[in-house]
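A protein chain is absent from this complex, but the other protein chains hold their places.
What follows is chain A.
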Amino acid sequence: MAACSIEDVLAKAEQDEAEKLKSITVQKELDLEFDIGNLVAYDKNRIDIRQFREQKKDDFLRSLARDNTQLLINEIWKHPTERVEEVIVVKLPEPTTALPREKPPPKPRPPTKWEEFAKLKGIQKKKKTNLVWDDVAKEWKRRWGYKRVNDGTKEWLIEVPETADPNEDQFAKRNKAKKEKVAKNELHRLRNIARAQKIKVPGVGLTPTAQQSTTDLIRAVNVAKVSTASAGKFQDRLPKEKAPRNTGKKRKFQPVIGNFSNEKQRQLDLLKVMDSKKPRLDVNKAVNKQMREDDREESAAKFRKGGKKGRKGGNFSGKGKGGSGKGKGGGSKGRAGGKGQGPPGGKKGAGKR
């Protein structure tokens, strides 16, 4: 009796298991192939066309999809899970289908000239700390950067060395040396980048890749001309070629301490000009200029008012002939009023000034 009941119990347990699994088992001729890394399943079974046509298409497809998805889910559930912040998460393996890349794989950066030299000599990189103890200030200071330890540029006292010219500006010399060092470093950095990317360091028009405008081309030609051993002094110009514009220094200043006689002369000239009775302002010219400007402003105002349609010539001379030179301190900007007679009353103007 007991034996019967044990057998019964076991049989019942088996039946229960089978029923439980029934809900998730799917019968297929061929097993599906899975790529769990991408959550993809490939079903290579033949699809019964007759069945497809008999049933409504959507229902057939839906049942097929349900079966395939069930198999995929079964496969996913076989993988290890873990708990991450109250959420159960399954760890996916690496994707197995080979898909093409977006861009070609990155090329390793070629070593810089220093790196090559270090490798050759066997020089190892020594790790340095960021902060260094400064005894003078009794605190930790950076090795480089803002408020660093050995800041040579902050020295307010420079001893003139024996061999140097006593009139030389040591501070200027220090600044110049620093600028040269920075420029040299930048040049080497760009050269390393250019060598890595195998293109020339971009100069003016040296790398003609895209559409270049006339100004770019002219600039490139001018730079090329000056880049000879004698700085373009013996380069001939083509018959109709124009001289290059905007070359040379933009502003020139006199040195602060230099030619004393020159400075004295310039100061005296300035005083002379200030003392003279004759006005420096050419009244005629100023008045004409002012009239022209007024006309222009008027036409611009009318244009703005009338919009694009109401464009009428724009030559309104509603203004009377510009007044006498009321130039305020020699400025052409000063409004000349617009009343009174035209003729340049030089004498009139003088009084004002």
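In this section, a residue touches a chain if its C-beta (ideal position, glycine included) is under 8 Å from a C-beta of that chain, and two chains touch if they have at least 3 such contacts; residues count from 1.
To be clear about the criterion, contacts and distances are computed from a predicted model.
For the chain of the complex excluded from view, the name given in UniProt is "Ribosome production factor 2 homolog" [choices: "Gamma-secretase subunit Aph-1", "Ribosome production factor 2 homolog", "Autophagy-related protein 101" or "Sorting nexin 2B"]. Among the residues A:Thr69, A:Asn150, A:Asn175 or A:Asn262, only A:Thr69 touches the chain that is left out of the figure.
Counting the whole complex, the residues of chain A in touch with the unshown chain are 16-17, 19-21, 23-24, 37-47, 49, 52, 57-58, 61-62, 64-66, 68-70, 72-74, 76-77, 81-82, 84, 87-92, 95, 97-106, 193-194, 197, 199-202, 207, 209-210.
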